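Handing you a structure now.
Only one protein chain is missing; all other protein chains are in place.
A, B and C label the chains in the order they appear, each numbered from 1.
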């Protein structure tokens, strides 16, 4: 089954191409991360974002550089989409000094202050407070910055999310909650852990909700643009519920997945709902872009990422004396 | 303005009289607690339930002795309504050995195991998990017991409430969440702390909600009866949202309240919405009960409670050696 | 001895509550990024009335009444701290730290380190400790040992109005997270505080009374117990030194060890539960640093290892008393 090409509502080819490149960059980065793990060249584990690229890119393309995001354990896509450099990210994942966190954070804590990424978080739901507080701060400091809180549907199980959504709504804070529903909390289908109607939850706190196809980057971008405009205008928080799917395992080591999801399910998403294929198909069919130019983008990015990973592998580790630096400012 | 007498839908005079006596018992008990505090004869503070009696009594009259309840810092009413003895309660509030907790718990931790009261709780929302777990246990043990979780609207701010409501709904647990909305979180009006629509919150988790006039004991009892039947039948949790009002301060020491609520507001509730006056008025007008018999009930209860407080004041404190008993079973 | 005497020019006697109120007012005035958030902190000024009047001067935008959401307000405080603000999060009772441990420990304490020094969280969490208010087991705990165990957090335990004001101002200006504990029973305690502005450095212990024969290392509420015990010891001809670390993190190990080296005998007083509490660390530090100068084992006076009971006849046994400390110290000096 080939991916059906649908008109991606109101997408300009320029934006489409930019987003295609970003999504391709995430995809390629993640494939290298997987290789690094399989080649035992990366310490620890990593949670791949492959399949969900349209969410991070669609949302972050609706943000300014000085807007904030908070991210998750599955955070490489958010980090890249918000403007991070591939090489410094590889350095962080490899525990190198040139990494965004000087090797102290690793995959699950990567942060990019310069681009407003307040950090990945290894506590599910752990950044809901941070994002809401950043929105509070933007308002208190009189800026028109917006904060986006990315989280998986599993974070709907964490009470703190409801505590802060309540305050965000009460105080009309400029925060956008972006729920990436990729159907699984680790190895358990979300339907076994989530009662009632997800969209009704933020709504109950007076937060407007928009449900979008997380594989359609233009739909995500359009919804995010509306939510961000609302926040910037002082009209308060919004909640984007994105239907998506992780194509790989929960983490790089999660290879035998048959006990919790079927090969057929995985195949149908990969073949019919691949966000890159959907956007690429549209760019070629309706966006007036030639397959060649898409090919060129892919080749350029492949080269960029390969060079970055090679450099990162060569880069030095931090000085051992750094171990007790940065405990206190 | 006198209290308007409305027909109390489908209330039998017998039940009405029993509930009148229970509500009167709570009212009288609480008035004595206030006196004990003002006379500096009670250690610490207490949170009076006066004005909210119809909620505890209406709900508990719909329960069996072996059903469970969890209670709050404002828990005397729940405890009495579930069947506790006045004297042992006074003993507990006075830190005496004959108290329900041998003086170790006091007002905020009073529990009455024999009657299924798993305890008051000094952590707002702190018993939501306990009540839900008791319901889980009833189901797992194959009994048809039901658990009722009493809490104030302030507990809507505690995330754990949403965590357990989600599981109660997922697993269809026999629990009834009873929210006593008395309009204030301590000294702050709930509208300043509660976004959106309260009733929509449990509904978002798939839990049916019923809103009732918490000053009308028959309405509370009818709604509770429906919710308890639902739970016992294995149809899962319910949420009762009771509109009520505390006639006294947040605690016995909260005397000057003008900075957070008006004398007029207090007066209108006391004069027009007193649950005892409403029920008494109905019993006299429609329930075929003479004012004299109501008077008799009040006199009997006054005597009972006075005797109990007198005995409790005379009762011995626990042996000092008990201080390190009951740390571990 | 840094403690000031009212005789000094420009020194007033004010309560610890007033001192805290002044510290917050001064910092709110000085720095527009400072704000206070908590339950009933605005019009009510907290149940302890410590914040009374602040909302009138600074408005509801900088002194915010929050829902009863300790984790949420701490998380919001953290996010605000990471993006240019200096929040003071008011956790009404120290017992409610149980609800904010993830925000404080997994998030606030670690963000600077995990980001390789690039993110900062100038967050102050103000809360309480202490029993004997007949508030029973969930409103009487002294949980400072928990946060002191977490790298990345600083922990302050003022025992006087002077220390409370100076340490709170330092906490608010610190670029990292600080948890500050005030003893609920001490809010009304009066002490000398200078008119002019001041701050107090962290990590500097304060000798509240000098002595030669025995060192009483005491925190927060226990400083008064130690001072009273010292009085009684003096009547017996035993000269006790009372030393208050004032901050557990950073800890002025040198000062504690120096006092122990001088006296050779040490009793540690802390209102947390005895086992695995702050008193253990203080005793271990002295034991390591002064071992060859100690004439007797380092003893500990702390809360009994029981939940705090409600009944006065029980509760009053759970917290160290001057008499108890007097006996302990005297036994050390071998006079009993």
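Assume contacts are C-beta pairs under 8 Å (C-beta built on N, C-alpha and C of every residue); 3 or more make two chains touch, one makes a residue touch a chain.
Worth saying up front: this structure is predicted, and the values here are computed from it rather than measured.
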{"item": "Partners of the unshown chain among those that are drawn", "value": "A, B, C"}
{"item": "Selected from B:30, B:52, B:87 or B:163 as touching the chain missing from the view", "value": "B:163"}
{"item": "Candidate in contact with the missing chain, chosen from C:52, C:106, C:199 or C:239", "value": "C:106"}
{"item": "Contact residue for the chain not shown (choose from B:29, B:49, B:68 or B:90)", "value": "B:68"}
{"item": "Contacting the left-out chain in the complete assembly, out of C:138, C:247 or C:263", "value": "C:138"}
{"item": "Residue touching the undisplayed chain, where the options are B:47, B:73, B:109 or B:250", "value": "B:109"}
{"item": "Touch residues of chain C, complete complex, unshown partner", "value": "95-99, 101-102, 104-106, 109-110, 113-114, 136-138, 143, 145-146, 148-152, 248-249, 251, 272-273, 275-281, 283-284, 287-289, 291-292, 294, 296-300, 304-307, 309"}
{"item": "Positions on chain B where the hidden chain makes contact", "value": "68, 70, 99-105, 109, 111, 113, 118-119, 121, 123, 126-138, 140-141, 147, 159-160, 163-164, 166-167, 170, 325-329"}
{"item": "Contacts of chain A with the absent chain, listed as residue ranges", "value": "43-45, 95-96, 101-109, 121-126, 154-159, 185-188, 192-194, 259-260, 317-318, 320, 322-324, 327"}
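Just so we're on the same page, only the chains that are shown with their structure count from here on.
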{"item": "Chain whose Cα mean lies nearest the overall Cα mean", "value": "C"}
{"item": "Whole-Å separation of chain centres (CA-atom averages), chain A against chain B", "value": "47"}
{"item": "Chain A and chain C, separation of their C-alpha mean positions in angstrom", "value": "42"}
{"item": "Residue list for chain B, restricted to those that touch at least two other chains", "value": "156-159, 192-194"}
{"item": "Per-residue multi-chain contacts in chain C, two or more chains", "value": "66-67, 69, 71-72"}
